[in-house]
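For this depiction, one protein chain was excluded, whereas all remaining protein chains were kept in their positions.
By letter and in written order, the chains are A and B; residue numbering begins at 1 in each of them.
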Amino acid sequence: VRAGVGPSGIVTLTTDFGTADGYAGAMKGVILARCPHARLVDLSHELAPGDLAGASHLLGRATPFFPAGTVHLAVVDPGVGTSRRGLALQAGEQLYVGPDNGIFSDVLGLGGTVQAFALENADLWRSALSPVFHGRDVFAPIAAHLASGGALPAVGPTLRAESLIRLHVPAPRRVSEGLRGRVAHVDRFGNLVTNLRHPDGVEAVVEVAGRALRLARTYGDVAPGELVAVVGSSGFVEIAVNGGSAAAHFSGSANLVVTLRPPRESA
Amino acid sequence: VRAGVGPSGIVTLTTDFGTADGYAGAMKGVILARCPHARLVDLSHELAPGDLAGASHLLGRATPFFPAGTVHLAVVDPGVGTSRRGLALQAGEQLYVGPDNGIFSDVLGLGGTVQAFALENADLWRSALSPVFHGRDVFAPIAAHLASGGALPAVGPTLRAESLIRLHVPAPRRVSEGLRGRVAHVDRFGNLVTNLRHPDGVEAVVEVAGRALRLARTYGDVAPGELVAVVGSSGFVEIAVNGGSAAAHFSGSANLVVTLRPPRESA
Partner (left out) sequence: VRAGVGPSGIVTLTTDFGTADGYAGAMKGVILARCPHARLVDLSHELAPGDLAGASHLLGRATPFFPAGTVHLAVVDPGVGTSRRGLALQAGEQLYVGPDNGIFSDVLGLGGTVQAFALENADLWRSALSPVFHGRDVFAPIAAHLASGGALPAVGPTLRAESLIRLHVPAPRRVSEGLRGRVAHVDRFGNLVTNLRHPDGVEAVVEVAGRALRLARTYGDVAPGELVAVVGSSGFVEIAVNGGSAAAHFSGSANLVVTLRPPRESA
């Protein structure tokens, strides 16, 4: 589409299918049958059923690191077969295929140029189309089309980027003490990833549930079992327990309010 | 074996090994050491221990979509090291390697031509043979042999397809109201997949546990949280909850009796 973004031949897969039922496997078969040289890379099939926020988070964190022209196939699709649109996107140098239901919210927030197309050219789909499995019958064929070097505009009409569905995520807001946000994601380690962006190496204090934590560099800067706040690997403040789980420490950690403020002189 | 079915170079893996113990990893190493250009594709390592019905279901649903000549290595093998036979099969245009314990029942039911061979040519196996890990020492080397273009009959003597072990699955039966079957598989979403095949788009009513559900097109045709019956992606009737789990709705959903009948005029 854009000069310099040809296909890498790599197709990543992100679903809430698990692997045991064969749904993810069927999609892999369809891609390889239509693009025999495709190189498949699993991102995850272990998203919780219907977890669009989790899928969006994963795609935003992992996909920007891939070679230009990689196709990212993302299928968390509770509205399959309804009037929800199918999408193919170029965002930055990456290509994306999946439903228009908010799954690409984080990717669209990354700030690269976006070109979006609605999947309407049924000639590119499997001819036997199940209304309950567009992952196999629509999205996988489109991923194979793009990985084979097929043109993005061939999939269907152009969409305005502003028309794409995005998950509603409350933004942090300025308060008298500093910046107030919330826990936006809880990871496998029980780390609480907030929506508060902060530059590495700038001193700050993180207030959460009555505790004030001076921002540390890494988990091991506090004793094992202690709470610690760090700037996570994507540039957002996170709250962790060294060698443990902050999610287990705070009950109901999702949506917990977190405030980031400068250190006090007296502190 | 048959004209037009050369190796695709792709080897898929289906096991109940999980990944954390290194069993699946060892099999991957053996395949790549013997067939360096093989392209490995995980179908699943998350089948429940010994779940032959689940493995058979997965293989039947996912493998037909792969390029002709793909090798599908399937190891759920509670009888490892006993007198149970090892198999290499061609079914339709796909190749299969694994134990003769029913794991290929769904594949054998797909209706393609079947050629079957017993694994008896020990020259093709690892010379250090563990009686408790034929996945690594017998099946993986045979998969590598086939993926390298090795001949199917080289693995051992021909078997009659009728001699292969198949899981006993009760077939649906005609009753006065219509066709009576059962829940044959519960998927990750809690969808109850029955053994009742039905053409898409033909009106019907599904009776289950005292409820009568008019067949819908997709999950989203009912309100969130409501029960819905649809024709699933493999052509079998399934019972679901839109945005929820039908398995959680019915306690003891496995083997639940389900009846498919025409709509009544008065309905």
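The rule is simple: a residue touches a chain if its C-beta (ideal position, glycine included) is under 8 Å from a C-beta of that chain, and two chains touch if they have at least 3 such contacts.
A quick note: this is a predicted structure, and the numbers were derived from the prediction, not measured.
Residue B:Pro78 is the one among B:Gly6, B:Pro78, B:Gly149 or B:Pro170 that touches the chain not shown. Contact with the undisplayed chain is limited, among A:Pro64, A:Gly92, A:Gly109 or A:Gly150, to A:Pro64.
Only one of A:Lys28, A:His45 or A:His145 touches the chain withheld from this view, namely A:His45. Taking the whole complex into account, subunit A touches the unshown chain at residues 8, 10, 12, 14, 39, 41-48, 54, 57-67, 70, 185, 187-189, 200, 217-221, 230-233, 243. Where subunit B meets the chain that is not shown, the touching residues are 16-26, 28-30, 32-33, 36, 39-40, 42, 49-50, 78-82, 130-133, 136-137.
To be clear about the criterion, only the chains that are shown with their structure count from here on.
Between the CA-based centres of subunit A and subunit B the separation comes to 31 Å, rounded to the whole angstrom.
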